[in-house]
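Omission of a single protein chain aside, the complex is shown with its protein chains in their original locations.
The chains carry the letters A and B, assigned in the order they are written, with residues numbered from 1 in each.
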Amino acid sequence: MMTNSNQRLTQGQFSFLPDLTDTQITAQLEYALKKGWAIGVEYTDDPHPRNTYWEMFGNPMFDLKDAAGALMEINSCRKTFPSHYIRVTAFDATRGVESPTMSYLVNRPAKEPGFGLVRQEVDNRAIRYTIHSYATDKPEGERY
Amino acid sequence: MSNDMSDAPITDGKKRYASGVLKYKQMGYWQPDYVPKETDLIALFRITPQEGVPADECAAAVAGESSTATWTVVWTDRLTACELYRAKAYRVDPVPNTGHGTKTEQQYFAYIAYDLDLFEPGSIANMTASIIGNVFGFKAVKALRLEDMRIPVAYLKTFQGPATGVVVERERLDKFGRPLLGATTKPKLGLSGRNYGRVVYEGLKGGLDFMKDDENINSQPFMHWRDRFLYCMEAVNRASAATGEVKGHYLNVTAGTMEEMYARAEFAKSLGSVIIMIDLVIGYTAIQSMAIWARKNDMILHLHRAGNSTYSRQKNHGMNFRVICKWMRMAGVDHIHAGTVVGKLEGDPLMIRGFYDTLLDTHTPQQLEKGLFFEQNWASLNKVMPVASGGIHAGQMHQLLTYLGDDVVLQFGGGTIGHPQGIQAGATANRVALEAMVMARNEGRDIWNEGPQILRDAGKWCTPLKQALDIWGDVTFNYESTDTADYAPTPTASV
Partner (left out) sequence: MDAVKTVDLQAIVRDSNVTEVLDQLDRELVGLAPVKRRIREIAAYLAVTRARKQLGLEAAAPSLHMCFTGNPGTGKTTVALRMAEILHRLGYVRKGHVVSVTRDDLVGQYIGHTAPKTKEVLKKAMGGVLFIDEAYYLYRPENERDYGQESIEILLQIMENNRDDLVVILAGYKNRMDTFFSSNPGMSSRIAHHIDFPDYSQPELLSIAGKMVGAMNYRFDAEAETAMGDYIGRRLTQPNFANARSVRNALDRARLRQANRLFAGVGEGALNVTAEDLSTLSASDILASRVFDAPDSAERT
């Protein structure tokens, strides 16, 4: 079990708030669409903080006019991977950004075992740290 | 402005270069018809002339003393393409709300253009040695302030720019769509390495992205630097494992020599830190060197603007902070403290926005109300992340987000560590307040007016936030700013 204040993984921009309702997700999607950002849905069962490349649930969605299409994909991803971490990422193609501009979780497993810290003591009291996800002791697809 | 014939530039070579003393205008440093070239560097000075010295002569004197002139005529000028090297004062405007009938003596904005060849490529030190080298002590002016600069693209391209930049920093930290959160470890001085790391661990585990050394935490008898680095990295990694997030602590590598700074930076790197820190007082050259080291070693470089207020705060003398912002973006830092608007340190909202724009824009238009006198193309130099630090707390979150936007590190030192339920609770209060406010803003709510209610609502399910609001909710620092923009709003012509 995770021991931080909300006892869960806090990646993403809204992880300290109660889980987002579909209405709240729709509002955030509309915010992104109004800015002209593309919307991607990604999932993983390896939430290591350095795991950049979660699996894409289809390519990012460009040229959407309304949030309903993206919400449909989110719900379809939740149905397919009910116990995975799922995040929504918004991409801004503006010169000078060309990078994600939003990222928030919309699904997480019921039980989150969290991470352990592996220390390797080296010279001069220095320590090499490895963050280890307990879930990844099992093979992909059997973790949550 | 006087313009009698006796002051006109002397074009006859024999007279111009005869031994003796000439007025700067006569020497050709005042050229009201001059049109600056794309490649010219332009400086805007605020001049308070000595009694009896006309403003254009004063501007010419500043141009002269910051470029080729000395107090007397020298024949050796004639061995050079001196027309090119001479800086040209080409415009002088009276500063609005100064002079007769006001509390301030008459001041002038003087525009001076410098040819690109006056400066060594890629050297802040060389550029500043010219522009602010001697001239600020010059007797012809009572006071002098460098307000703004237009740096030509050609010159910008000789600088590396920010080692990491806002975009890559966010990608490395995996944090998007909200301001970052930090706190300075307190008390500033006296904690042992072990106790110090405790504060870092608690703050990061509670929900902050960064903790920070203060500007004067280097290597003192109570805590030597290696000890601090080791304990802080234990704290960072423990907090990262506890939350599943990337975390960081700005390890201040400021030291007495470059050799020592490199040694400390190397050690920070070997421990896996994502960020190091330096102070402005180490000097421009040292900053540029550390920026190059940081680029080479994938390190984010935080700059504390220690010392800047000695010359940036008073309106009539010194230099405006926006100029420091420009120089630091060129020099290559990734973070710089640039004001909070609402906190305990100096800052008018529009002026601060001007600093932020200078750090973050790819192209800044002229905006006199923000104190931005020149259009500035940033020539693809990375963006610098502004840091808002000093006397801010969770109860101001709606104001901070409105004034400062998403690309900023909000640092709540006292507002985290002073929480009655402990440091973790303080950090959680700040993170919840921030996320609730970003969510509300994105939903289209009017956070400026509804902000306090949004925070109270979040406080209903987040006790640490409720406690923070109960203690600090009403704390404000309402002092008048000393540094505000001086401009006369141009009335738009009615059609």
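Heads up, the rule we're going with is that a contact is a pair of C-beta atoms (placed from the backbone, for glycine too) under 8 Å apart; a residue touches a chain by one contact, two chains touch by 3 or more.
Please read these numbers as outputs of a predicted model, since none were measured by experiment.
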{"item": "Interface partners of the hidden chain - shown chains only, full complex considered", "value": "A"}
{"item": "Options A:A70, A:I86, A:M102 or A:A135, residue touching the unrepresented chain", "value": "A:A70"}
{"item": "Missing-chain contacts mapped onto chain A", "value": "58, 61, 63-70, 72-73"}
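Heads up, the rule we're going with is that only the chains that are shown with their structure count from here on.
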{"item": "Whole-Å gap separating chain A and chain B, where each centre is the average of the chain's CA atoms", "value": "34"}
{"item": "Touching residues (chain side chain A, partner chain B) in the complex", "value": "2-6, 9-11, 13-18, 24, 27-28, 31, 47-50, 52, 89-90, 95-104, 114-117, 124-129, 131"}
{"item": "Touching residues (chain side chain B, partner chain A) in the complex", "value": "167, 170-171, 174-178, 205-207, 226, 230, 233-234, 237-238, 240-246, 270-272, 362, 383, 424-425, 428, 431-432, 435-436, 438-439, 442-444, 458, 461, 464"}
